[in-house]
Structures are given as structure tokens and as C-alpha cells.
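I'd like to ask you about the structure that follows.
Complex shown without one protein chain; remaining protein chains in place.
Take a look at chain A:
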């Protein structure tokens, strides 16, 4: 993929960010820079700090050290509303007790652009319609949110995020609990969007297939970064996840196959 070169400091970036919660360092000096239009996969086991890093990037948490900047300006100086017009987030799971239609859920994305107690402008309505169209939810727009399946709810949240008309999209394990068909649909949808995306993922093969670059976290530190074929090696998987795996090149990036414990990965057998 061909990304235009931007000056350093442009776009959304985290610079040596650290965050301690309850005396424990959840993030420890992580740097993550995005290039326009690319999809960055965030990997790492549970508790490695993926969600926390996404929260810092969204500005809902502030780092205790380091800085998150949007076009070179620290997020807390950009202001919450202005950040929300640029950076949209899809959380791991979305729950509501409120009775809302799909269209109303998507329209929530216009809040950072609107004033209170004024009707939606034609521009607002158009952004909502485009987001529904793009996510294939146009024909379900007037259905109740509560009637949607898990995959459709995630798509509705992505549509809501798109209605924010963001330049940067952050997703926290959006494929969790989804059937494989929905996982692939969702990744196709996300990577086809004209936005810069940072996406936390559990599934290494999905990450390899769809991400331009990967950053691997372990115990709050970034331990690897680069293209999927640079990052995903059996050594790294063994080191970070503690499981044996075999990595072979494939048409859509490297393919990871996990091995039974005790089995020796073929690559290593030669060397030992």
C-alpha cells in the first residue's frame, strides 16, 4: 500500500507513554505512530495493555508519563469534543438499556459535531445515511438495536464511529465472540475504510491477513513492531504468548499454526 509521507508529529501518536494503575505499570514507555490510511494491529496477551493504550490514544485516559498527540498537539490541549471529531472508538462490547433504533445509535456519532437541542442538519443526516450504507445496515436502520445479533451490533458501532467522520479509528478486539464469517466481514469492512485504524486483536492470523503493521505488547512494553512478516515469527510468539507455533508464508501474509505443547517447531529442530 502506498501511504503519503507526513512530517513526524502529524496524525495520532503515542510518545513513550506510561500509565500506572494501582501501583502497577500497565503501560511502560510505549511509542506508537500511525501513518495516514494504514491499519495498525495491536497484539499481545490479555493484560498486556492493549485496551489501555487504545484508551490513551482516544484521550479518555491521560498518560502519567509521555504524551499522546494529534497533529503534534497533546490531546488534553485539543479538547474532548475536538478529539471526538477526529478520533472515533469502537469498544469491545456495547450495552444499553435504552430503547434505540439502529439509526439512532449511528446518529450518536454526530454528537461531537452538533449543538444541544438543535435538530440534525442535512450534513448530519447525510453522514448517518452514508455510515449505514457503508456498513450494510441501511435496510435495518429502523430496527431496534436490541434485535441485532452480536456481529450486527459491532457493525452498528462501527457505523456510529464512521458517522463521527473520523480521521483515526480505534477498535478494541471488535471480532471477539463473533462467528468466523462475521470476523472476516468485519475486518474487510474496517480495512476498506478511508481512515487510519489502530485495532487490538486476539487472532494472530486475522492480524497477519489484514494489518499493514503490527505492534506487539507484553506486560505494558512494546516488544516488536513492523510488518506482519517481520513481526510474526515462531520465536516471538513463543516469547510473548508462551506457546509453540509454526509460521509459514502465505498469499495474504504469514500464516500462524499453533502446535501442541511439547512439539518442537520445525524451524528450531534444524538449528538445535
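Keep in mind that, in the parts below, a contact is a pair of C-beta atoms (placed from the backbone, for glycine too) under 8 Å apart; a residue touches a chain by one contact, two chains touch by 3 or more; residues count from 1.
Just so we're on the same page, contacts and distances are computed from a predicted model.
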{"item": "Protein name, per the UniProt record, of whichever chain is missing from view (\"Iron chelate uptake ABC transporter family permease subunit\", \"SoxAX cytochrome complex subunit A\", \"Alpha-D-ribose 1-methylphosphonate 5-phosphate C-P lyase\" or \"PadR family transcriptional regulator\")", "value": "\"Iron chelate uptake ABC transporter family permease subunit\""}
{"item": "Option touching the unshown chain, where A:111, A:178 or A:259 are the choices", "value": "A:111"}
{"item": "Chain not shown: contacting residue from A:70, A:83, A:102 or A:232", "value": "A:83"}
{"item": "Sole residue of A:96, A:121 or A:149 that reaches the chain not shown, by the stated touch rule", "value": "A:96"}
{"item": "Contact footprint on chain A, counting only the chain that is left out", "value": "55, 58-60, 80-85, 88-89, 91, 94-101, 103-105, 108-109, 111-112, 114-119, 146, 164"}
